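Before anything else, here's the structure in question.
Every protein chain except one is present and positioned as in the full complex.
Chain naming follows the written order as A and B, and within any one chain the residues start at number 1.
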Amino acid sequence: MILRQLRFTLRPRPRGFHLVTREVLEALGELGGIGTGLCHLFLQHSSASLTLNENTDPAVREDFEAQARHLAPDGAPYYRHNLEGPDDLPAHLKASLFGSGLSIPIADGRLALGTWQGIYLGEHREQGGPRRVVATLLGEKRG
Amino acid sequence: MILRQLRFTLRPRPRGFHLVTREVLEALGELGGIGTGLCHLFLQHSSASLTLNENTDPAVREDFEAQARHLAPDGAPYYRHNLEGPDDLPAHLKASLFGSGLSIPIADGRLALGTWQGIYLGEHREQGGPRRVVATLLGEKRG
Partner (left out) sequence: MILRQLRFTLRPRPRGFHLVTREVLEALGELGGIGTGLCHLFLQHSSASLTLNENTDPAVREDFEAQARHLAPDGAPYYRHNLEGPDDLPAHLKASLFGSGLSIPIADGRLALGTWQGIYLGEHREQGGPRRVVATLLGEKRG
């Protein structure tokens, strides 16, 4: 069994959901030589999220943003945490609803995503900036 | 430390939340001989979810479906991803809100679920079909 941990940064993106599979795969490289195991991706932030979803039609990501604005509306009158603007508290809430970490199986030396699954970054701030990820990979060496 | 990975399919179910603990346990068998560790279950789909919840009263699952239809309503007029019908985009959104993966501790050679915890499959499509699961088990051999 081997363990690899690496850190990388996702480049800044505008508010919304973004397909980042390719950027993540480039950062992960050869998956530390692991053939079978688990890959855990962890955002070190409380106003962005990582989730898996449909990897083809960009309209899915636009609809996610639209519906997320219903689930956690900007500037609701009862929010008390408003220091950084109307997108501040909703960003935190969306980070917890969609989650800031993901575990994906590794099989045959690749992430075992389904045909239609891609990795989404949910950028929930208007100006979120670059986002730090800690990747932890555990498993058996590729044979 | 040992690692086991196996794949299985959950049989097709109608739209809604379904208690699948027994079907999952049958597929996992002896948990690869692991006594203490972690079991990761991963759906290779973007329109269904795996979550843990109350394992006794079927009304909980019915209420989950009812409330999930409020969180991601069918056919909202602002959805742009509608190709496969009014349940299409909401299914994707529910997959991300409830999540497509679960990690459960293994203790004493069993999944260390609480007394009232069971594994739910959230089937978010009207006709979702069979659902593929990748199970990755990591841990120490049963003594």
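Simple rule for what comes next: contacts are C-beta pairs under 8 Å (C-beta built on N, C-alpha and C of every residue); 3 or more make two chains touch, one makes a residue touch a chain.
Quick caveat: nothing in here was measured; it's all calculated off a predicted structure.
Residue A:G99 is the one among A:G35, A:G99 or A:G129 that touches the chain not shown.
Within the complete assembly, B:L102 is the residue of B:V24, B:L102, B:L121 or B:A135 that touches the hidden chain. Contact between subunit A and the absent chain runs through residues 1-3, 5, 40, 42-47, 71-72, 76, 78-81, 83, 89, 92-93, 95-97, 99-101, 103, 132, 134, 136, 138. Where subunit B meets the chain that is not shown, the touching residues are 1, 36-38, 51-55, 57, 59-60, 62-64, 66-67, 71, 97-99, 102-105, 107, 112-117, 120, 138-140.
The definition used in the following text is that only the chains that are shown with their structure count from here on.
Rounded to whole angstrom units, the spacing between the C-alpha centres of subunit A and subunit B is 20.
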